[in-house]
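Dropping a structure here in structure tokens format, bear with me for questions.
Every protein chain but one is kept in place in this view of the complex.
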Amino acid sequence: MSLLGEDIVTGKGEFVINIGPQHPSTHGVLHLKVWLDGETINKIQPHLGYIHRSIEKMSECLSYRNFIYVTSRMDYLSAHINNQACALAVEKGLQIEATPRGRVIRLLMAELTRLQSHLLWWGCTGLDLGAVTPFFYAFREREAIMDIMDETCGARLTMNYCVPGGVMYDVHPNFQKRVKDIIVQLRSRFDEYDQLLTGNVIFEQRTKGVGYLSPEDAVSYGCTGATARGSGVSCDIRKWFPYDGYENVQFNEILGKTGDCYDRYMVRMAEMKESVNIIEQLINNIPEGDFQAKTKMVLKLAKGEYYQRVETARGELGVYIVSDGAASPYRIKYRSPNFSNLSALEVMAKGAKIGDLVAIMSTIDLVIPDVDR
Amino acid sequence: MFLKEYFGTIYKSVKSLLSGMKLTGYYFTHPQEIQTEEYPDNRATLKMFDRFKGEVVMPHDENNEHRCTGCQACEIACPNGTIKVITKQEVQADGKKKKAIDVFVYHLELCTMCNMCVTSCPSDAIKMAQTFEHSVYDKKQLKKVLNKPGSKIMEGVE
Partner (left out) sequence: MNLLLNISFSSLARWIDLSLTNLLNNYMLVKAIEMVIAGLSLLVFLVPLCFFLGYMERKVAAFMQIRLGPNRVGPKGSLQIVADTVKLLLKEGLTPNASDKFLFNLAPVIVVIACMLVMAPIAFAKDFQLWDLSIGVLYISSVSSIGVIGILMAGWSSYNKYSLLGAMRSGAQIVSYELSVGLSIISIVVLTGSMRMSDIVLSQENGWWIFKGHIPVLISFIIFIIASTAEINRAPFDLAEAEQELTAGFHTEYSGMKFAMFLLAEYINLFVVSAIAATLFLGGWMPFHIGHWEAFNHVMDFLPSSIWFLGKTFAIIFIIMQFRWTFPRLRVDQLLNLEWKYLLPISMVNVLLVTIMAIMGWHF
């Protein structure tokens, strides 16, 4: 990447700019090398690894009880769901199941995490498209959800609440009341969000018909989550491979029609409402009993391979554990949703403008630590 | 037909823009909706939740006694090597030797507040405190010794 030479201005009149690693709209340290023709994007090359912390290798050095907390640092916005995936994988290896109460609490927390992640995404989408105000409105509701997390788990983001066999401690006595309050609050705020951003003509112009991703491309690039569902690909792990009792709750899988940025946006907005519905179904029906199953002090998985997938706020997270019977995993591989979603960026952004690139990146909802791990 | 469409788009766009401005206008004229917390000023009223994980502390009672037996379960449970328990052999009144802690070193700068040490402790010797103002100018000040000088283990804790 020399400053002079053909890389900067190609013979075709192209113009190469580096967006990132320090750029306001890459949400972290993503580095995109963009070949431009005027304002139109000809080619995009993501350069990864600026925040690679070798989380997979770190996990291999820790015991089965300890490695779970490290995954909070991958996709920090759905930290609880990452932990849940690891806990489920370990439970598979131990051939135990979490207690009914533990499972429901986990599920409630997972949906709250999904809500706060989507709220942050909504604010950032506004921010990326130039409207600063949605960010603050979204954070108001997110803060209320964070308070619930804080009260029950003792931390706001990386709470490390899941343990193999259930959750670390029981929910706070105020938990149910607070969750019911937030359900009411969120339902009234969704209208405000639509009023401010969804219905706005500038926003519609910026997102409709922008960043088109065909269902075939979505499948072949391995896109999951709202990115693929926006294109109409049914891929909700909660429906296809239910875990932790998702089979017992009623909810719809939201599918888009066209696969442009607006559809991805609408899928996420509708998913928030679905999450609220799931929480409403569960909040009055938390079963009594132990919140955590009895496990041994030192966990040892039987020799073999274990795979568990969950639906994080961004898509499918897979945890693949190879055990050689020792107290720590032999090999761990995370299939992170953002890595695959990012790979489809070039298909979506080709021929678009720089402004569209920002819109596309924000509707993929990238979290860079999850890409690099 | 074309004109109808043309003016229809204009009407719809202006309406959507005005509805957005109505919302921001509402918040502008309703200062009671402001969410800002003026942090250093509200120290007196600011209370963290009682489960909030701020730092690891070792409670001592009025006789300067703690509950730590020096079993090092927390040290094993800690994923980051935050805790170092250095033990010594203490000669008791009846002449028997017994393992006891010399220093319980806690590196706040390494701690991720995962709560694993607290849950692993068999004698409830350590817990999470709700303090959160940890910033110091020198990193060395974050290395803490949790047992107070001259402290003993509580009677009856094994």
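For clarity, chains are labelled A and B in written order, and residue numbers in each chain start from 1.
Keep this in mind: contacts are C-beta pairs under 8 Å (C-beta built on N, C-alpha and C of every residue); 3 or more make two chains touch, one makes a residue touch a chain.
Worth saying up front: this structure is predicted, and the values here are computed from it rather than measured.
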Self-check item: Omitted chain's touching partners, listed by label
Solution: A, B
Quiz item: Of A:Thr133, A:Gln176 or A:Ser343, which one is in contact with the hidden chain?
Solution: A:Thr133
Quiz item: Among A:Val267, A:Val358 or A:Val371, which residue is in touch with the absent chain?
Solution: A:Val358
Self-check item: Per the touch definition above, residue among A:His31, A:Arg206 or A:Arg309 touching the missing chain
Solution: A:Arg206
Practice problem: May I ask which residue of B:Gln35, B:Asn63 or B:Ser135 touches the chain that does not appear here? | Solution: B:Gln35
Quiz item: Which residue numbers on chain A touch the omitted chain?
Solution: 15, 17, 23-25, 39, 126-133, 135-137, 140, 196-197, 200, 202-203, 205-206, 353-358
Quiz prompt | Interface with the undisplayed chain - residues on chain B | solution = 10, 17, 20-21, 23-25, 27-28, 31, 33-36, 38
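Basically, only the chains that are shown with their structure count from here on.
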Exercise. Could you grab the centroid distance between chain A and chain B? Build each centroid from C-alpha atoms only and quote it in angstrom.
Key: 25
Quiz item: Tell me, which parts of chain B touch chain A in their complex?
Solution: 12-13, 16-17, 19-20, 22-24, 35, 48-49, 51-53, 77, 79, 112-116, 119, 128
Exercise. Can you check the complex and tell me which residues of chain A touch chain B?
Key: 62, 65-67, 69-70, 133, 136, 140, 143, 147, 150-155, 158, 160, 163, 168-169, 172, 192, 195-197, 199-202
